[in-house]
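Every protein chain but one is kept in place in this view of the complex.
First chain written, first letter: the chains are A, B and C, and each begins at residue 1.
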Amino acid sequence: MRVILKTRPRAKPKIPIEAETIIPQNFLRKNDVRVYEGNKERKLEDLFYITIEGPAVSPDQVEVILTGDTGVIKRVGEYMNAGRIIVEGDIGMHCGNFMSAGEIIIRGNADSWLGREMRGGVIRCEGNAAHYCAAGYRGEKRGMRGGTVEVLGNAGDFAAEYLCGGDVLIHGNCGDLPAVEMRGGTLTIGGDCHRPCGNMTGGTCRIFGAAHQFLPTFRKNGSEEMEYAGKQHRMAVYRGDVANRGKGTVLIRT
Amino acid sequence: MKIEDVVCTFCGCLCDDLVVEVENNRVISVENGCTLANEKFMGDHRLKSPIRREGNGWKALSYDDAIRETAEILLDADRPLLYGWSGTHGEAQSVGVHLAELLGAVIDNTSTVCHGPSIMAIQEVGHPGCTLGQVKNRADVIVYWGANPIDAHPRHMSRYTTYADGFFVKEAFKERKVIVVDVRKTESSAVADEFVKVERGGDYAILSALRAIVRGKRDLIPKQVAGVTREQLFRVADICINAKFGAIFFGLGLTMSPGKYKNIRNAIELTEELNRHTKFTISPMRGHWNVYGSNEVFTWITGYPYAVDFARGIAFYNPGETTSVDILKRGECDACLVVASDPGAHFPRACAEHLARIPTVQIDPHVNATTHLATLQIPVAVTGIDAEGTAYRMDGVPIRTRKLFDGTYPSDFDILGKIYEQVKEVKGS
Amino acid sequence: MRGILNTGRTIRQGSYVERKNSPAYREEAASLHMNQVDMLDLELEEGSHVRVRSDQGAVVMVARPADGLARGEVFVCLGPYANFLVNPETHGTGMPDFKTTPVTIEPTTEQVPTVREIMERYGGVGYED
Partner (left out) sequence: MTGLLVKNAYVIDPLSGVNGEIMDIAVRDGKIVEDVRSGAVVIDAGGCLTLPGGIDSHSHVCGTKVNFGRYMSPEDMRAGRTARKGAMHVTSGYSVPTTFGNSYRYSAMGYTTVLEGAMAPLEARHTHEEFTATPHQDMLANTLFDGNWSIMEAVRDKDMKRAAAVVAWTLAAVKGFAIKLTNPGGTEAWGWGEDVHSIRDEVPHFGVTPAEIIETMIQANELLNLPHSVHIHCNNLGVPGNYQTTLDTINLAPDLNKDRQSLYLTHVQFHSYGGSTWQDICSKSEDIARAVNARPQVAIDMGQIMFGRTTTMTADGPMEWKLYMLHHNKWSNHDVELETGSGIIPVYYGRKSLVNCVMWAIGLELALLTENPWQCMLATDNPNGAPFVKYPEIIALLMSRKLREYEMKVIDPRTEHFVPLFAIDRELDWYEIAVMTRAAQAKALGITRIGKGHLAPGAEADIAIYPLKPDELDPTVDYQQVMAGFAKTRYTIKRGRVVARDGEVIVEGANSTIWSRSDVPPEYDLNQDPEFVKKFEQYYTVRMRNYPVQDVYLPRGLCIRTEASL
């Protein structure tokens, strides 16, 4: 089944739409899917032109396609556990939060908290991701725990904060403090970043660009060869953050 | 008439030992107060009546009309923002939160541009703190980090730290060591035994280095970290480790610098590390006299200290998303109620511009920057002068502010209560 | 000249905070504290007017020498003049970079706007009490 959701024009286009209900399983049956526009609850058809093509008997056969002015739609794919969502343009905050399986493809940019506390599945963002890409919830000790987030462009600050498991791959640059509080999993940064891996206690972070203002609390621990984007790179290996228990590994291209 | 033990409603110190003389519904003298307190109590620049913007001018209107119009504006909005709250009493804040839940609004207080990052850090690692008297009576080491109390909290040093004699510290000035960490020299750094001048944006690295030193990893520390020599870092660490009772106070120098709450988190984790060696506490230097109260009230009603979004009926919290600066910057909100604060002066330009674009109602005793941006302003009594109510000091100690005379202005509580009733009438129970 | 703008509280700003439309408040809030060598470089004297520009726009302030500021560092107390220049980006934390705004500073003969005039520039309507 293919569900195509095209945004309708809105009187106040900057008011965010809270759309945690946009997940494949909700379209399996003719559910009364509702979203919030600001503090008003709306029927999905009030905000979208909806086209449904073909049948499905399980959520993994459902593909949801979002087009139009989708950049302020929040929580698409939250708690998703099967199927696929394709966003033709940009997507709002919290896309793919807590998702445990399935696939989200974003052709444009993703706003902050992409894949927050994700458990499994795949998110691929072809543009840039804003802050807290693949990060945690406020106050929660564990961020992303499994699955894969891949960003072809850049990511903002606090990428992979509290990363605990799974793989995060940012092909472009990251902002300030990527992998801060990281505990497990792997983060790969194709480009540059600032102050990576503060307070890291576990996991592996690989940086193939420049690591600006690298913190003084990492211990150099040899070097190794590593492949990225079809090329071999010489990587300096560090262990830290010794301000904390220091069990993480950071590899930075030399 | 002289009134003793008056509570000062300026900064988070909430000094409660002022002696104020009142004559004909005016304060005519203030004893024991700092400059800020004197200005606050002696100030007499109130907006006279509610005003409404009409075209390119302003017209006075009645309280009843102003209240009705405010209720209408809020009811019309799809994403109202209720901002401010730190300059009023807890009872009014409480009505504000209930108003927000009724409206499905976002409610946020001034922590958002003050110690919001401290709260975020506390939510990650907790907060080893204490009341200020604990510091006064026990502390032999004081650290001010990114804080300039002489300008922002003028009596902090004399009431609670540097110059405050206590039970176990009989001659504070002699027995206490004071360390100041800042990116620039200030009046406060001038009185320090040890001034640590940090490069801009270097606090996080310094804090990490200090944590590593306290953990016994001195060998790893390079000659210089963010402009501070290794020797000085070792010296500071040793002073802290050898303290009997140490107290860190930090200010906006940490909360507003790059990394924001991660700086505070690092400072808290340093404090926690020091507790493995001795007794250490850490406390934010809260700015507004009742900003901590707004955090407390918000928390017991909604579960969150600030930046609470009721759009979906339930309470949702996520600084960076539900915080005022972000909401205004993105142009999300379509109406704003400002209570007891001045975002026109204290928010970045782009945010203030959005306030001018939407219906903005301000409830405030004074003409301030936001007045010019607003569509409506309702003047109220000043808590601590002609209104009373609960305030929470920067360390969480609740103190009841006094009403010094019966003025003619209604209180924030009165006005908000009436707005709440009108909104409730429309919304059903 | 390029500089980094830091903001913070001052006791004078605090004193006049409830009289934001007063000349005294304007004097404090529109004071750009600078390193003295930087002032010499720009041929500024105490009280000279400067145009301070960031990615958000430009506002005129009054230069004042300050001890304790390194070259390239400037300080303005928190308020509408500083905030004219501050970028609203919060990095997902709710808190703008109030302490690290890159600015350029040049001498000018233009007048320092009042708080009211700044708010009018934002789209407001000035209120005279």
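Assume a residue touches a chain if its C-beta (ideal position, glycine included) is under 8 Å from a C-beta of that chain, and two chains touch if they have at least 3 such contacts.
Keep in mind the model is a prediction, meaning the values are calculated, not measured.
Please work out which displayed chains the absent chain touches and list them by label.
A, B
For a quick check of understanding: of B:Ile119, B:Leu252, B:Ala335 or B:Ile419, which residue touches the chain that isn't displayed?
Going through B:Ile119, B:Leu252, B:Ala335 or B:Ile419 one by one, B:Ile119 is the residue touching the chain not shown.
Just one of B:Gly33, B:Gly87, B:Gly166 or B:Gly384 touches the chain that is missing; which is it?
B:Gly166
Looking at A:Phe27, A:Tyr137, A:Phe158 or A:Tyr238, which makes contact with the chain not pictured?
Considering the complete complex, A:Tyr137 is the one touching the chain left out.
From the listed residues B:Ile28, B:Ala60 or B:Ile314, report the one that touches the chain absent from this view.
In the complete complex, the chain left out is touched by residue B:Ile314.
What is the set of subunit B residues that contact the non-displayed chain in the whole complex?
Output for subunit B: 4-5, 7, 16-17, 90, 94, 98, 101-102, 119, 122-134, 136-138, 159-160, 166-168, 244-245, 272, 275, 278-279, 281, 295-296, 299-305, 310, 312-315, 317, 390, 392, 396-400, 429.
What subunit A residues would touch the chain not displayed?
137-141
Note that in this section only the chains that are shown with their structure count from here on.
If you tally contacting C-beta pairs, which pair wins, A-B or B-C?
Result: the pair with more contacts is B-C.
List the centre-to-centre spacing of subunit B and subunit C in whole Å, with centres computed as mean CA coordinates.
22
Give the residues of subunit C touching no fewer than two other chains, as numbers and ranges.
Within subunit C, residues 91-92 contact more than one other chain.
Give me the residues of subunit B that touch two or more other chains.
Within subunit B, residues 120, 201, 258, 319-321 contact more than one other chain.
Which residues, counting only subunit C, touch subunit B once they are in their complex?
4, 6-11, 14-22, 29, 56-57, 67-70, 73, 75, 78-80, 83-100, 115-116, 118-120, 122-127, 129
Write out the stretch or stretches of subunit A touching subunit B in their complex.
Touching subunit B: residues 12, 14-16, 18, 36-40, 93, 112-113, 131-132, 138-139, 176-177, 180-181, 195, 198-199, 213, 215-217, 219, 241-244 of subunit A.
Where on subunit B does subunit C make contact in their complex?
By the definition above, subunit B touches subunit C via 10-11, 35-36, 39-40, 43, 45, 47-48, 51, 53, 56-58, 112-113, 116-117, 120, 148, 150-152, 154, 183-186, 189, 200-201, 252-253, 255-258, 260-261, 287, 307, 319-321, 323-326, 328-329, 342, 344-353, 355-357, 365-369, 371-374, 377.
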